[in-house]
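A single protein chain has been omitted; all remaining protein chains appear in their positions.
Order as written gives the chain letters A, B and C; numbering starts at 1 within each chain.
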Amino acid sequence: MTKRNPEYDFKWCPGCGDFGVKRAIELTIAARTTEMDIPFENNVIVAGIGCSGNLVHLTDGPQPFGFHGIHGRTLPVAFGIKSGNPDLEVMVVAGDGDFLSIGAEHIGPAAQRNLNVTCVIMDNGVYGLTKGQSSPTTQFGVVTSTTPGGKIEGEVKPFQYYLSLGASFVASAFSSKPREMAQMIREGMDYPGFSIVHVQSPCTTYNDNYDVLRGNAKKGIDPLTYDVPESHDPTDFREALRIAQDPGIPLGVLYAADNPEPLDERYASLNSRLRSRDVDQMIESFAIQ
Amino acid sequence: MTKRNPEYDFKWCPGCGDFGVKRAIELTIAARTTEMDIPFENNVIVAGIGCSGNLVHLTDGPQPFGFHGIHGRTLPVAFGIKSGNPDLEVMVVAGDGDFLSIGAEHIGPAAQRNLNVTCVIMDNGVYGLTKGQSSPTTQFGVVTSTTPGGKIEGEVKPFQYYLSLGASFVASAFSSKPREMAQMIREGMDYPGFSIVHVQSPCTTYNDNYDVLRGNAKKGIDPLTYDVPESHDPTDFREALRIAQDPGIPLGVLYAADNPEPLDERYASLNSRLRSRDVDQMIESFAIQ
Amino acid sequence: MAATRDFVIRFAGEGGQGMVTASEALAAAAAQVGYHVMTFVTFPSQIMGGPTWSQCRISVTPALSNGDTLDVLVAFNEEAYEVHKEELRDGGILVYDSAVFEVPEEDKGSMNIVALPYEELGKSTGNPRAANMVILGAVAQFVTWPEQYLEDFNVKRFTRGRPNDAEVVAANSMGLGLGRDAARESGFSLGELAAPDPPDYEQIIIKGNESFGLGALAAGLNFFVGYPISPATSILVFMEQNLRGEGTFVYQASSEIESISTIVGAGFVGKKAMTSTAGPGFSLMSEGLGMAWMMEIPCVVIDVQRGGPATGLPTKSEQSDLYMAMHPAHGDSQLPVIAPGTIEECFYAAMHALNWAERYQGPVIVLSEHMLSERVQNIRKPDPSLVEVEARQVYTGTNGYKRYEGDTVTPMPLPGGPGAYVANASEHDTIGDTTHLPVHHVRGTERRFGKLKLLEDTPYETRNTDNDVVIMPWGGSKGPAHEAYEKMMENGVPVGWYYTMFISPLNPKLLDELREKKLVLVPELNYLGQLSSILRQHGVNAKSITQYTGLPFKVADLVERVTAEVEAMAGSKVGV
Partner (left out) sequence: MAATRDFVIRFAGEGGQGMVTASEALAAAAAQVGYHVMTFVTFPSQIMGGPTWSQCRISVTPALSNGDTLDVLVAFNEEAYEVHKEELRDGGILVYDSAVFEVPEEDKGSMNIVALPYEELGKSTGNPRAANMVILGAVAQFVTWPEQYLEDFNVKRFTRGRPNDAEVVAANSMGLGLGRDAARESGFSLGELAAPDPPDYEQIIIKGNESFGLGALAAGLNFFVGYPISPATSILVFMEQNLRGEGTFVYQASSEIESISTIVGAGFVGKKAMTSTAGPGFSLMSEGLGMAWMMEIPCVVIDVQRGGPATGLPTKSEQSDLYMAMHPAHGDSQLPVIAPGTIEECFYAAMHALNWAERYQGPVIVLSEHMLSERVQNIRKPDPSLVEVEARQVYTGTNGYKRYEGDTVTPMPLPGGPGAYVANASEHDTIGDTTHLPVHHVRGTERRFGKLKLLEDTPYETRNTDNDVVIMPWGGSKGPAHEAYEKMMENGVPVGWYYTMFISPLNPKLLDELREKKLVLVPELNYLGQLSSILRQHGVNAKSITQYTGLPFKVADLVERVTAEVEAMAGSKVGV
């Protein structure tokens, strides 16, 4: 049930990380829209299929346009939306399965094009909506319903992956820190290019890893997350890649390429360079002379 | 026309790089099969759709098994073949379009699984068979029939890409140096895991870049290719990644992870650990007690 | 009052409240003492919340459908009460948790209402999960079951070798008692449920998807990959747990495009390979299925249909993928399709599908639906020996073989053995090399279609076929249609019965018979009337009885609609 649609009956489980992500997104869109004087109706959220994607039906407050299609195709859809109307502010929200498994093929092209959309990826290391199968980010060795003897496939390392594919802006957030997340989403949206905010967003029902992520002194668990050092220069690609390869989960902006030109601008300047004719001229060019 | 099938009428254009690749593959399979006493019929070539994939119909000498299916799906098919019968020696042959555009989603999973197959990728920076459209490895700015104003999308950097996805063995070859290529393919096949030999294989009809690759002193063109220094330790991932990111095209083995366990072995040991019952026992387990 | 022979109880509330568990427990308990049971579940595609209900039918004779009207409704919240109360039969009993909501005063006169604070009562036993036991105790009391049925079940089910077994059993037993007491106090009763009449054959209790799994294994399945998707995921999970041992392989794929390509690769090297999916994944397999057809490689896909199109209704029942199953891809092809109608048939359908794939060397589709795949039912213990397991013809000669020669199935070379060839998804000559010459395309096309003849000689059910009008349901609509048919027989409605699970190719003899009927009525859960359209293509005067609510047919609806058609055809009222 949402304030927006009292009849809507989907609910996240108590404690689900996606609540924090929703909050961060609502805050960011609201603040950004007001501060930058963007018409609210210019916001479009393209959602994947998964618990995560249901976010598009759950945001409170004014409603952005939403697109909730099929599993794994957020990026091609966002490509059509942003290229069809470059004035729009396009955000992708998807899960680790949607984005990194069935949808993996689309990340490279979006990065190479520098498609100017912001992706907020809710990584819970599991397929939540289908009830607990292993996902690309499920760690090697972990037992799930589809890996009863432990996963024998190495996990995807998202940051290394995004960076190598050429994403211009890569940040790492944690659902328990929505304010920091909101800040990163804001930077991603303001950034002129393909930006990814990859969020650790635990699934309390099938993969409750809060303790592992933030540590639990009582249980003697050290936190896996740590803040990216202040000193890190986010325009330094090699350093970003090094951080991405090191153990632990850094939180913060890992990479923000200097001064990239987003696809819409590249395209506009290309298009203005090329000849354009009206239909009659084109038809005439086939005339039998 | 091939010696194998005089009725077969496909031909590569004169000078096409794929001739060299075919030669290297024939040599390697023949030599390896003999030296290692592998039954020839254990060789399977899974081919992509493209000029490159037609290699599977063109090999002379004894005929390996071939699988020539649909565009972009060599790796999932090879996954089925190798997992269905781990005794087979499975090679994938495909073009830059087949492997890195429509088939891109499959490289990550194969790498993370360490699927024990060897991929020989014929990169000509163009879609040959469909007559000259841009491909993922077509350089930024290049004019093709589908990029009449110059390509505005960054090119895929294959070595960086493979390494970041976790491929265990990555080598770089050039069709004009079939002997060196054969050596790399041999190492890739002997290697216990997911191995890629990425070959510069120029398309004389749509993208003749021989001069650029090997240089042409007369025209004042410096070669883009250079040999990976002898001193390079192929087990050093970071160094491999650095070479991959540097300008120019290194030729040689960039990376060969130390001692990886291929999927078939991982799987066999997993499977032997897990309970196995016969069908009657399983049916019985549903009995109404 | 004669003893009741059959009763239906529905648990309705919100996802996560244990309704499915309750109905499955009741089914298990009843089956243990020899009743026939069938559950039905429906829930939204989500983890928590959303209107969910589940029901259980318990019957002295085999249950054919999940039951139209409710004898008992357990309403977990007010919305559920409002939505479901109409389906409670006159004289039925409503149970609700009076700690959660109150039934409106004005309703109280018209129904037998039992306010049962089962959450509280459950907690009072010391086992917070005992609420279900309170409900079950009450329900058992309404039908005057011997106490011992559920007490025995409790002991069997909860003696699981855990340290606290005894405590749980004791608490549950207390819960049962509290429920019984409340029911007794209410004074309401459904009369006595007749004693069970256990069949003289061995039985198992199982879900449709598990039945597919067992059948596939019985047919020699040794390779499975799949990608999770409702309502097919449980086949993947079943395989991960059960497809083990020497020479087997099971794996979660990264997408359905991978799944299909992978099983084609495995089929090429000789495995009996299968995947399972639902609509969206099935759509993604389009190109790969065309490849398997063209290359002549055995493989099986189980498509557990849900509501479509697109993401559709992931956890609802529909039979709307038939067109796609038969012609999933561009170009000329017609895939073999088997659509079982009961959970027992699921077992044999999987066996036949794997056999067919081996026999005709190509892809075979099994269609199921959510309602069939996810419900629990007692069935006759399947007997694998009833279907002979087939293996493909394998080529054992020397090299230089023409794998694609001739106009029917030829032995298949397997990598590692003799007869190397190229399996080719482009049109090919006899050795598998690409050719575009007309002669090869004509030969290839006729060869591929010609092989379907090997699958035509299939059994079909017939009853009272001398009637002008017959019904011919398919898939999971068989159950309700069967029950409706029996009702119409009782009513004296002149209607005949045809049924087969072998939908493509249809047995030509069956088609001949159907062409002679004045009207063939096809109950099917889709809008387009997909099977009836296909029958009309074959010259049969077929008409669909469609429904596209996401729910299975109600028997009474079918009786009414079929009877109306028979009357329209006869020009007068028929039957009683």
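Everything that follows uses one rule, which is that a contact is a pair of C-beta atoms (placed from the backbone, for glycine too) under 8 Å apart; a residue touches a chain by one contact, two chains touch by 3 or more.
Note that the coordinates shown come from a computational prediction; the quantities given were computed from them, not determined experimentally.
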According to the contact rule at the top, which chains on display are touched by the left-out chain? A, B, C
Can you say which of C:Thr144, C:Thr445, C:Thr458 or C:Asn507 touches the chain missing from this structure? C:Thr445
Which candidate, C:Ser385, C:Thr398 or C:Gln537, sits in contact with the chain we can't see? C:Gln537
Which of these, A:Gly66, A:Gly154 or A:Pro223, touches the one chain of the complex that we don't see? A:Gly66
Contact with the hidden chain (one of A:Arg179, A:Arg238 or A:Arg277): A:Arg277
Can you name the residues of subunit B that touch the chain not displayed here? 1, 9-14, 49, 51, 54, 68-72, 101-102, 104, 127-131, 133-134, 136, 145-148, 205
Tell me where the left-out chain touches subunit C, residue by residue. 44-45, 50-51, 279-280, 282-284, 286-287, 290-291, 293-295, 303, 305, 307-316, 318, 320-321, 323-324, 327-334, 424-427, 434, 436-438, 441-442, 445-446, 449, 526-528, 533-534, 536-537, 539, 548-551
Using the document's contact rule, name the residues of subunit A that touch the chain not shown here. 5, 7-10, 39, 41-42, 44, 46, 54, 56-57, 62-70, 73, 76-81, 83-85, 87-88, 105-106, 108-109, 267, 271, 274-277, 279-280, 282-283, 286-289
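As a working rule, only the chains that are shown with their structure count from here on.
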Chain-centre distance (mean CA atoms) for subunit A and subunit C, in whole Å, is 37
Give, as an integer number of Å, the spacing between the C-alpha centres of subunit B and subunit A. 31
As a quick test, compute the distance in whole Å between the mean CA positions of subunit B and subunit C. 43
Which subunit C residues reach two or more other chains? 254-255
Junction residues of subunit B, two or more chains touched: 105, 108-109, 267, 271, 274
